[in-house]
Every structure is written in structure tokens, then in C-alpha cells.
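Note that one protein chain of the assembly has been removed; the remaining protein chains are unaltered in position.
On to chain A.
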Amino acid sequence: MQSGTHPQLDETGDEWTPERMQRFFEVREFLLREANLLDQFELERWADHLTEDVEIRVPVRVARDAGSDRPEYSDSNHHLVVGHRDLLERVARLEKEYAWAENPRSRVRHTIGNVQLGEVTADTVEVFNNQVVYRERGTDGESDTISARRRSHLRETDEGFALADRDVFIDHTIVPSRNLTLPLL
């Protein structure tokens, strides 16, 4: 797991070949479609695009002095580490009546930007993106905003890309929303 103040994209210096440009647009399209599925709580369809060894992590962020040799994103403590089985269970849970955290559904909107390719191999693409996730709950119009940088690894499968690995580096040391459900990541 990458640590450090911010997950940085190494200068890859890769040339913008036509193939790389095509990869870029394919990957960006994947992220945007995925965000739409999350925003609309189409979670079962979203889960169709996960590899069986997928893991999603949300590390705890700690405010540290500038120049500290300890990482800002904890390497040993997470709000969440979920693998494939747990993700499917969570998707199933949110369909249940008693899943109070998302019944009724939050009004969620991902705005995704700063999409950049990282390392591209024959079957895997590393991609970074920033996001602002707006969440409104309840009936009083109150909302939370969760800002984050993601690093994802997408793997090419027979059905197109699938999410194989993801870190969600939230910008908050104190989670600003009372819970962190799947559609907010």
C-alpha cells in the first residue's frame, strides 16, 4: 500500500501513442460509468465489474507536522478494507429493508476529475482520479461532501475492464459523514 502525504503519480514519461490515448479514454469512460452506477444505487450492476480478487481500502488519514517521517495515510489502520465476498454482501445488505444507513437512499453525486493514467501493462491499467462526492440524506436538506483521491487498478477481462484494486484516499482526518457506505467511495 502506498503511503506518504499524497498518493503521487510517478512521472512515467510515456509517450502519447495512439494506443495510450485510446486506453486513456477507455479508462476514463469506465470511471464515469462506474460513478453513474454508484450514484444511482445500481450496485448489483456495479458489482458485475469487480474481479474476484478485488480489494477496496480506505486508510485513516492523520494530520502530521510537515516533514514528519510517518505517513499521513495510515499503513495499519483503515476505515474500510473490503474484498470481493464482503463487497457482494454489502451490496446485498443495502437492498434490505433494515439497512437504515441507506434506506431511504442518499442522494449521491460523484464529480470525477484529474483522471491520469499511471502504469499501463498488457492487461492492467493504473489510474488516478480526484473526486468530490456530494451526499444528501434525510428530509432536512442537510448534506455532506467527501473529497478524495483514488488510485485504481483496472484489469482487462472478456467483458471489458473490471476493478481489481482501489485505494480511496479521503481528504478528511475526521470522516465528515455519519457513515461511509459503498456508493460514497
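Following the convention adopted for this analysis, contacts are C-beta pairs under 8 Å (C-beta built on N, C-alpha and C of every residue); 3 or more make two chains touch, one makes a residue touch a chain; residues count from 1.
The rule we apply is simple: contacts and distances are computed from a predicted model.
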Legend entry - The complex's invisible chain, by UniProt name, from "3-phenylpropionate/cinnamic acid dioxygenase subunit alpha", "Phosphonate-transporting ATPase", "ABC transporter" or "Type 2 DNA topoisomerase 6 subunit B": "3-phenylpropionate/cinnamic acid dioxygenase subunit alpha"
Legend entry - Omitted-chain contact residue, chosen from A:Arg20, A:His79 or A:Arg109: A:His79
Inset, instruction - State which residues belonging to chain A touch the missing partner chain. - result: 58, 60, 62-65, 68, 70, 74-81, 85-86, 89-90, 92-93, 96-101, 140, 173-181
